[in-house]
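A single protein chain has been omitted; all remaining protein chains appear in their positions.
Entry: chain A
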Amino acid sequence: MDFIAILSIFVLACFVGYYVVWSVTPALHTPLMAVTNAISSVIIVGALIASAAAGSTWGKWLGLLAVVLASVNIFGGFAVTSRMLAMYKKKERPAVAKH
């Protein structure tokens, strides 16, 4: 991909992000931060490439350390988000069947 192609993805994704985030209900802003935390650890992709590459011992160990850190974040972030989301309940009403 050339630079302009990636830049296009980036700019469009910023607009998507803007509209998607404004539609998040304020009640869920804390889970939003936890889940964005988890997904920003997609940086693990770079860490995995570094730790799989031969050619630089330092590069490999830095990569492995980054894998550990990003993986703490991924598992921790998704787990804590799902723990929080499970607590949000509606008023107890007689169950209405959906669909």
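Quick note on the criterion: a contact is a pair of C-beta atoms (placed from the backbone, for glycine too) under 8 Å apart; a residue touches a chain by one contact, two chains touch by 3 or more; residues count from 1.
As a working rule, contacts and distances are computed from a predicted model.
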- Note on the structure: Of "FAD-binding protein", "ATP synthase subunit a", "Iron chelate uptake ABC transporter family permease subunit" or "NAD(P) transhydrogenase subunit beta", the UniProt protein name belonging to the chain not shown is "NAD(P) transhydrogenase subunit beta"
- Residue ranges of chain A at the interface with the undisplayed chain: 1-3, 6, 9-10, 13-14, 16-18, 20-56, 58-60, 62-92
